[in-house]
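Sending over a structure as structure tokens; questions will come in a sec.
Missing here: one protein chain of the complex. Every other protein chain is in place.
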Amino acid sequence: MTITRREMLAAGAATLAGAVVTPGLRLIELATAKSPEDAVTALRRWGMLIDVAKCNDCDACVTACREENGWQGHNRPATDAQWIRKVKLKDTETGYVQTLPLMCQHCEHPPCVDVCPTGASFKRADGIVLVDKHICIGCRYCMMACPYKARSFVHEATTDQKPYAPRGMGTVEACTLCVHRVDEGRIPACVEACTKDGHQALVFGDLKDSNSDIRKRLAAASSTQLRADLKLNTGVRYTGL
Amino acid sequence: MRSNRPTNRLLVGAAAMLIGVAVALPAYAHEKTAGSRVPMPSVHTTPGEKCVEPTDVMRRDHMKFILHQRDDTMHRGIRTSKHSFKNCVDCHADPKTGSVLGKDGFCQSCHSYAAVTIDCFSCHTDKPEKQPGNKAAAPGNIQSGAAAITGSSAP
Partner (left out) sequence: MYITYREIEGRSFGFYALLAILGAIVLAGLGAAWYMEHNGHHVTGMNNQVVWGIPHVFAVFLIVAASGALNVASIASVFGRQLYKPLAPLSGLLAITVLAGGLSVLVLDLGRPDRLIVAMTYYNFKSIFAWNIFLYTGFFAIVAVYLWMMMERRMNDYSKPVGMFAFIWRLTLTTGTGSIFGFLVARDGYDTAVMAPMFIVFSFAYGLAIYMIVLLAGMNWSDRRVGEAVFGRLRKLLGVFIAGSFYFVLVYHLTNLYITQRHGVEAFILLDGGVYTKMFWIGQVLLGYVAPLVILFHPSLGKSRALVMLACVLTVLGGIAQMYVTIIGGQAYPMQLLAGKEVVESSFFDGRVGSYAPSLPEVVLGVSGLGIALFLAAFALKVLPFLPQSLADADADPHHKATAGEAGKPAAA
């Protein structure tokens, strides 16, 4: 069969068009959803990049997390659980003020995992640090050990738990990076809310994927970890601090 | 006793045993009839085609499936719906009460009868994810595979 030059050019153009559009397609589903029966592997490491310059006084991320995961308050701020909170920092010398959201930093070397006596506090192969509440005995040692005060103890009986985010009295909990969403190929609720609101301060992605948005941004601008001197290699990074 | 004569001790012992039997008997008298102390389990659940495992297997081993799946899901991220706890609740919730707990709840009535404490629902919700009236059901979540497997959907 002979191909005319015109057909050849058309085929080449179509191929080129497909190749050009593909990165855009990849951006829409930020991560290829793994199949439910596959175990997570260390080929990925989930992380988050927070651009403090784009963060202002809104708390859409906090509200979204609360609604997604069902941690409601009981008007007892000292004992109410908080998986994420907004923190306002001021430079002691210059007076410069910034706000940022603070949640579990999903460290590569988590102190909370080191100290848990039963192994309930653990790091998944893909880097997400979780509490296995089936074996948590509620000793709160991990809460003592966390450098970011990321964890909360459930001080009262829970009701109306979300089916994909079980939580119960007497166990410890923290930000799960919305692991139930991530395993389905979606992004955490806080990131989705911030994006929908137009601030775009939160970016979520696979830190080991050189093509991911988060990797590119981390390579392009200066970023830092909170309490970097502890050398925990956190999965959550901040720029603009 | 006035004396330690064998006859006296025998009589006292026999009397004590009879009293013991008399006290305990009423508790067991009506065991087989209706209205016994512990009601037989009556489970109200959504009628589906069948469960993910045969009934007799489930009766004996459902706790093993639950225990094994929880570690797979928690630690390895395996979220197959066959033994997923969420899937069990979605299917087995009582259509009237929307729960697997309660007097006629699928889980609780059997567990009350067998006097085996269940710890699951201190953390897990006892209400299905898919029911429209359920506050706990989050809109926009991808449906679990329950509908595909059992062919039944929420009422």
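Going by the order they are written in, the chains are A and B; count residues from 1 in each one.
Note that contacts are C-beta pairs under 8 Å (C-beta built on N, C-alpha and C of every residue); 3 or more make two chains touch, one makes a residue touch a chain.
Keep in mind it's a predicted model, so treat the numbers as computed, not measured.
**Q** Just list which of the chains on display the missing one touches.
**A** In the entire complex, chains touched by the missing one are A.
**Q** Name, in rising order, the residues on chain A that touch the hidden chain in the full complex.
**A** 62, 74, 76-82, 85-93, 97, 99, 102, 111, 113-120, 135-141, 143-149, 151-157, 169-172, 226-227, 229-230, 241
In the analysis below, only the chains that are shown with their structure count from here on.
**Q** Could you give the separation in Å between the centres of chain A and chain B, each centre being the mean of its C-alpha atoms?
**A** Measuring from centre to centre gives 37 Å for this pair.
**Q** Which residues, counting only chain B, touch chain A once they are in their complex?
**A** Touch residues, chain B against chain A: 70, 72, 74-81, 86, 89-90, 122-125, 127-129, 135-138, 141-142, 145.
**Q** Chain B touches which residues of chain A in the complex?
**A** Answer in residue numbers: 34, 36-40, 68, 70, 122, 124-126, 130, 132-134, 157-158, 160-164, 166-171, 179, 183-184.
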